[in-house]
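The complex is shown incomplete by one protein chain, all other protein chains being positioned as in the whole.
First chain written, first letter: the chains are A, B and C, and each begins at residue 1.
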Amino acid sequence: MSKPGKLGEGAFIQCAKCKKIHFANEFEENLRVCSSCGWHHRISAQRRIEITCDANSFEELDQDLKSGNPLDFPDYDEKRVGAEDKTGLLDSIVTGIGRIDGNRVSLAVADFSFMGGSMGSVAGEKVTRTLERGLEKKCPAIVFCATGGARMQEGLLSLMQMAKTTSAAERCNRASIPYICVFTDPTMAGVLASYASVADVILAEPKSMVGFAGLRVSKQAGVSKVPDDFQSAEFAYNHGMIDKIVERKDLKSTLSQLVQLLGGHLLEQQEGDKLTTRGAKK
Amino acid sequence: MSKPGKLGEGAFIQCAKCKKIHFANEFEENLRVCSSCGWHHRISAQRRIEITCDANSFEELDQDLKSGNPLDFPDYDEKRVGAEDKTGLLDSIVTGIGRIDGNRVSLAVADFSFMGGSMGSVAGEKVTRTLERGLEKKCPAIVFCATGGARMQEGLLSLMQMAKTTSAAERCNRASIPYICVFTDPTMAGVLASYASVADVILAEPKSMVGFAGLRVSKQAGVSKVPDDFQSAEFAYNHGMIDKIVERKDLKSTLSQLVQLLGGHLLEQQEGDKLTTRGAKK
Amino acid sequence: MANAVPRTLDEWEKPLRDLEDGITKLKAVAVKEKDDSRAADLKYRIQELQRRHDNYLEVMYSQLGPWEKVLVARAPNRPYMLDYVNQVFEGFVELQGDRRYGQDHAIIGGPAKLNGSPVMVVGHQKGRTIQERQLRNFGYARPEGYRKAIRLFELAQRFSMPVVTLVDTPGADAGLEAESRGISEAIAASMLKMFSLTVPIISVIIGEGGSGGAIGIAIANRVLMFEHSIYSVIAPEGCAAILWRKPEMGPQAAEALKVTAESVLSFQLIDQIIPEPTGGAHRDPASAAQSLKVSLLSNLAELSSLSGPELLNDRANRFRNLGVMAIH
Partner (left out) sequence: MANAVPRTLDEWEKPLRDLEDGITKLKAVAVKEKDDSRAADLKYRIQELQRRHDNYLEVMYSQLGPWEKVLVARAPNRPYMLDYVNQVFEGFVELQGDRRYGQDHAIIGGPAKLNGSPVMVVGHQKGRTIQERQLRNFGYARPEGYRKAIRLFELAQRFSMPVVTLVDTPGADAGLEAESRGISEAIAASMLKMFSLTVPIISVIIGEGGSGGAIGIAIANRVLMFEHSIYSVIAPEGCAAILWRKPEMGPQAAEALKVTAESVLSFQLIDQIIPEPTGGAHRDPASAAQSLKVSLLSNLAELSSLSGPELLNDRANRFRNLGVMAIH
């Protein structure tokens, strides 16, 4: 939907929304946001980390985790290997520790290009560990969502990731660890119905698709006349589900403010970490 | 509205709703519920206590409290004295300790005939004490509402009763004291917007008027087309605000069940009270 | 077993019904038969048919495939939540309302006594008549249902009552209205609340354990499944529609998704299977209820040795390690 078609030698990129053609380098510099219509095109986990964390502050973790095929589900192995080859990732989420304006955060970033950002055992485990690292390191946890929902091919194991991740969020709640979730395009189904919706603060990029069931399913469920903005971030915001819609360029500063405001009580507990290693890669 | 007109020597009573004429004694035996249309007419606090508590189990408390006129509000003294003379009560709520099927409960019962059951300093104090007696005696607290809301004539002192009573409910919450509220006709405004709405379980008599503002105020507020059942117990029930609508004749048994189910954990803490004084007046 | 894949329970149970019809007819004849010898012969043939029927029933139900389990789990005469509530618990008082917006009749609940002790029962309720099905939204709970459940969980916590949830839903309501009132948030918040309780929780999949709508009230110290219930991340038909664009390939999807109690237990996603009477719970609801009661009591007894914080941690730990991964 918002995946831009490339023209020529990759020197030009067409906006998926308004069809305007941009110089590829300008488009990338503008964080893949169309300078003409403001459409936020999807970005990779790697790029997201670059524009969110202080330079060289991100340390990736959990890199050894990859999915199996526990159910021997038809075609799953092929799809997974294909996604690995295409993206260079082992699953749909990249996790680690980074800093935002000097403040340590535990970070998870979904990459939609890996099997639609779907949540199987590995994604569930990595989000859980991200929240647990917040608990352990006494720092806020931030999760960027970009997902169609649970990964069918792991059957009930995927459904259980909804519970597992929500349990980790509950432990963060109890331990007063701030947990911020950012909905990007799309944030759907099993992910929306679990850890994503129980964050302390929920931000969203403009026009991101946000919803419980695919539009097709909703229509089957008797939704004949849906509003134009149905299942958008704006729809969810208007119905009280999102704190703030923030443009991509402003996300880092908003996150930085929130980390400082909600994480103030944690600074003493971080054993002088901020002073000694501020801004430096661990 | 539902105050029955008396005919002849008081031997007949006309239903305020369907206008059917009943023998007064049958009408009273039927708990002032119209045998023809089911309309629940208001009853006095005294009668409510009779039909709720085990025989002779109710001990009235806080009998020494009566309102002053702290604001020197015009005509307040006259109205209050008039209400005292008419009802034989000192204010709009009767409180005490009683038993329901042998189980001790702390009880408050509003009487609409005393200045429309309005909540001033005395009513607020008595409801607060009712909840506090639940805390002290480790027994469920039950409040029957019948009120137009806060008592204007005590100004901000009345508004503060909303806070005071809600604070007592919060302390019951924290101490695991069950608190059940019964909405009877009417349960409105400052009472509905405070202790009444935060009970663990909310029951209501059929067709009781239940709402935040008087219909007149609601209409001023731009409510041109109101549903037929607006501000009824049924409307509140349909909107998730009430657990169960219970006919007057079934209220005691429902309360009894709830007291046993929700108060089970308290029985050990009551120091053998139940066994030694069951059913007896203290 | 029939060769073609049955689409409904009726279709699949047709051989059984044929035998039952035969027995009924013979019985009608036998009642009028005056001749002793022919009566004895009829009696013998009835017994024989009954034996074949019982045999067939036992064989059929001991070899249920995943799709047949789907059909049985959805059987319209399978016991629903209130059937169990009435037979297993005493003095149930339904408490209603989310105190926010409205009523939901697909998730219901309230306190009741189990063997004399108060518990909080919450579960999905489907309907049998057309009116009741509509009232219950065909078991698809709305946000208000989950928010009511949260209220009831809070009451259970406050009054130290163990929680029992009975799960039986094709999924949560995915319509416009449910979406606009935050069905996703409601499900997530319900799970969050269940993880925060310090009272014992037991969840039982009694029929359909459908997706997020099911797990929204299935966070427990012990998760049990009736023998012929199913538990799945997605309805098989939905899975087939997405993967193969062929909703009619539900049977294949049911197989691939591994939705049966046995499969789910093999991944240790549930703790125990509650056996059903021969021919399924719908053929002997009383016996199924008895099995449920026995199972609830023994599991609650085991959990009773744990303190509140231990129960909380036990529940978190139970779910913490679910998942199967490879290491790179």
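The definition used in the following text is that a contact is a pair of C-beta atoms (placed from the backbone, for glycine too) under 8 Å apart; a residue touches a chain by one contact, two chains touch by 3 or more.
Keep in mind it's a predicted model, so treat the numbers as computed, not measured.
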Contact partner of the left-out chain, one of B:92, B:147 or B:194: B:194
Residue of B:154, B:185, B:205 or B:234 in touch with the missing chain, whole complex considered: B:154
Among B:63, B:253 or B:269, residue touching the chain not depicted: B:63
Interface with the undisplayed chain - residues on chain C: 99-101, 143, 147, 181-182, 185, 189
On chain B, residues whose C-beta touches the chain left out of the figure: 63-68, 70-71, 73-74, 90, 120-122, 124-125, 128, 150, 152, 154-164, 166-167, 169-171, 173-174, 189-190, 192-198, 211-213, 217-218, 221-223, 226-227, 230-231, 235-236, 239-241
Residues in chain A touching the chain absent from view: 173, 176, 178, 197, 200-202, 237-244, 254, 257-258, 260-265
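Following the convention adopted for this analysis, only the chains that are shown with their structure count from here on.
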Topology of the chain contact graph, where touching chains are joined (line, ring, star, complete, other): line
Furthest chain, CA centroid comparison against chain A: B
Chain A-chain C separation of Cα centroids, rounded to whole Å: 34
Centre-of-Cα separation between chain B and chain A, whole angstrom: 52
Junction residues of chain C - those touching two or more other chains: none
Contacts with 2+ other chains: residues of chain B: none
